[in-house]
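Every protein chain except one is present and positioned as in the full complex.
By written order: A, B and C. Residues from 1 in each chain.
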Amino acid sequence: MQQLTIAGTTFNSRLFTGTGKFGDAATMEAAILASGSELVTVALKRIDPKDPERHDMLAWLRHPHIRLLPNTSGVRTAGEAVFAAQLAREAMGTNWIKLEIHPDPRYLLPDPIETLQAAAELVKLGFVVLPYIHADPVLCKRLEEAGVAAVMPLGAPIGSNRGLRTQDFLEIIIAQSKVPVIIDAGIGAPSHAAMAMEMGADAVLVNTAIAVAGNPVNMAAAFREAVSAGRHAFEAGLPGESRQAHASSPLLAFLDE
Amino acid sequence: MQQLTIAGTTFNSRLFTGTGKFGDAATMEAAILASGSELVTVALKRIDPKDPERHDMLAWLRHPHIRLLPNTSGVRTAGEAVFAAQLAREAMGTNWIKLEIHPDPRYLLPDPIETLQAAAELVKLGFVVLPYIHADPVLCKRLEEAGVAAVMPLGAPIGSNRGLRTQDFLEIIIAQSKVPVIIDAGIGAPSHAAMAMEMGADAVLVNTAIAVAGNPVNMAAAFREAVSAGRHAFEAGLPGESRQAHASSPLLAFLDE
Amino acid sequence: MQQLTIAGTTFNSRLFTGTGKFGDAATMEAAILASGSELVTVALKRIDPKDPERHDMLAWLRHPHIRLLPNTSGVRTAGEAVFAAQLAREAMGTNWIKLEIHPDPRYLLPDPIETLQAAAELVKLGFVVLPYIHADPVLCKRLEEAGVAAVMPLGAPIGSNRGLRTQDFLEIIIAQSKVPVIIDAGIGAPSHAAMAMEMGADAVLVNTAIAVAGNPVNMAAAFREAVSAGRHAFEAGLPGESRQAHASSPLLAFLDE
Partner (left out) sequence: MQQLTIAGTTFNSRLFTGTGKFGDAATMEAAILASGSELVTVALKRIDPKDPERHDMLAWLRHPHIRLLPNTSGVRTAGEAVFAAQLAREAMGTNWIKLEIHPDPRYLLPDPIETLQAAAELVKLGFVVLPYIHADPVLCKRLEEAGVAAVMPLGAPIGSNRGLRTQDFLEIIIAQSKVPVIIDAGIGAPSHAAMAMEMGADAVLVNTAIAVAGNPVNMAAAFREAVSAGRHAFEAGLPGESRQAHASSPLLAFLDE
């Protein structure tokens, strides 16, 4: 499997994970290790250095192969996002930031205007910016022009587990993008992750579907396999769909002879 | 991963494969080995003992972990199918038979009437019968009552690579069946195979999508991973879909404080 | 709109309706009249001549433009179906019969084996047979060869309102059939009915979606319009789908000049 490079950093795994919704920290750590993930996103709130209990949470994620990706979840404007990113850089010692701006608490859908504005400012401030956005191909191009390191279009609303409901637009984004495309949000089953990779996505980010599974550790391992399967299939060359049947087996002529 | 048992035989792999459409026999063998498949279907025509070249084809499939499953592809009636199954038993030394009766050469869709009749006769003749059929839940129950060892409903027309187009009915079949359910035909990508397993199918049979891939050996490995991923996810307990967003990350309140 | 002919009888409406699940008989009559339907199916049980109240139900359906189509709903074998058809012929004075054989009370899916057997017998007994079946193209051809007047493949399980979940197979059935194809079961919205007609189906049968609507009479009128829309679109020639955008408006060049 080809390695993935984002902003000069190389990843062996194309499965990125999140840290929300797990029942406890030990399960979270075990699941993340089982996933093979090398990029793990953490909400800034959870690493508030003033709160020892929350700060301690980082201890579970300290593994040499894991890069932490703080996210700005909870902010509602570009200004709040830039401020949150700066806090995160200080608290976590990384200039990587997952930019999430969703003003609406019900569907948690990202704001395109604030996101582009914040992305441009953060790039100027030296951040490696990975914005979470709607599957909007024009917005992706504008973010790319603004200097983001990757784009993170959604498959479906966060936590909905509905899969790649934006497929037609993800295909366009993947075809056009010069930066890595990471499908984020909505991936609710390993088959969804495999499909994203088969379409040529560079990576997927999965959180809810692992965290709330009956067995999160085994589900993480399942996603690891599925992402690998989908990427291998993409590299091996999938055949196209057909409206007509094509026999797998040559027809048996001798019975008529 | 739980083992699968069909007619008293245990399988570690839930990926069954076919032998049609490969560019050459060496690639076929390598792909089947890479798939980890332990049940491989072969058209009777291709093992005609009178034709040394065709018979030789079996040599590529002789591996201790592989059970051969002759199929009756090409027959059009129950009578032809019973005759073909008997020829296959003699030629290949196995009483397992994949029963395929498709009178129409264009779509290769199976005939429900002839299939049930042939299945009942073959069961009486001591065969272990695995019938390929439409995703028809009532027919599946009748075949089960006739004593088949498993049912093999189709996902889409053979070779179409369109995936699980019969999903609503496969779900009913899986919920009702007392014999293993093997999804056959139409599976065109690892994500389709993973989805079948996530739904609770017992196994999948894949041929075209591997055989005509750019790199059949790597594609076989990708399917192996995907089937494992889907089964692990099924066993680990997938969460349901939701119409509404659910935050993966707790909302960041402190910026407002 | 072209007229539809079944067994020599001509219909101006391609929307067939049922009589089950309505809140009361007056609403049923008003909805059926609003639908414009000229073929209305009635369960034999509801016209039991020994029960005056049930028999009276037919009074609501006596309109010169409406042909009644008794159905065998509730039977589980070919023998029961033939018996029920004969009762219906006697009770209702029509040799038309909608053949429904569904042994399973949960999903009410039709039995292909019993249906073919009963259809063949009923044709020999002089009935005009319209069998309700799974969307199985091979079964449809066999029923056609047995002399049925039309085939009635399902779109989805009865009463599920899920639409044309068997679309891939309906397309094959429509392409192959020499008798009219009436999509039955699963049609839950006018858009589903329109889609069936756009695909080239000859007619649709709708019951649940009208009967349990907030306003059954207005819903019946909506289905009438949708069926007409879909048929007109089919006759007018629908353009194909495209993966790429095509401007509706010529691009505005002069702003650059």
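Note that in this section contacts are C-beta pairs under 8 Å (C-beta built on N, C-alpha and C of every residue); 3 or more make two chains touch, one makes a residue touch a chain.
Everything quoted here is computed from the prediction, not taken from an experiment.
A.B. asks: For the chain left out of this view, which of A:Lys45, A:Arg89, A:His102 or A:His192 touches it?
C.D. replies: A:His102
A.B. asks: Using the touch definition from the top, which of C:Leu4, C:Val40, C:Leu122 or C:Ala226 touches the missing chain?
C.D. replies: Of all options in C:Leu4, C:Val40, C:Leu122 or C:Ala226, contact with the hidden chain holds for C:Ala226.
A.B. asks: With respect to the chain omitted from the figure, which of A:Ile172, A:Ile210 or A:Leu238 is a touching residue?
C.D. replies: A:Ile172
A.B. asks: Just checking the interface: what residues of chain A touch the absent partner chain?
C.D. replies: Touch set of chain A with respect to the missing chain: 102-104, 107, 109-113, 116, 134, 136-139, 141-142, 156-157, 162, 165-169, 172.
A.B. asks: If you put the missing chain back, which residues of chain C would it touch?
C.D. replies: Here the touching residues of chain C are 18-21, 41, 43-46, 48, 71-75, 80, 83-84, 100, 105-109, 157-162, 188-192, 194-195, 198, 207-209, 211-216, 218-219, 221-226, 228-230, 232-233, 235-255.
Just so it is clear, only the chains that are shown with their structure count from here on.
A.B. asks: With chain centres taken as the means of their Cα atoms, state the distance from chain A to chain C in Å.
C.D. replies: From the centre of chain A to the centre of chain C is 46 Å.
A.B. asks: In whole angstrom, how far does the Cα centroid of chain B sit from the Cα centroid of chain C?
C.D. replies: 34
A.B. asks: Residues of chain B that touch two or more other chains: which are they?
C.D. replies: Residues 107, 109, 157, 162 of chain B touch two or more partner chains.
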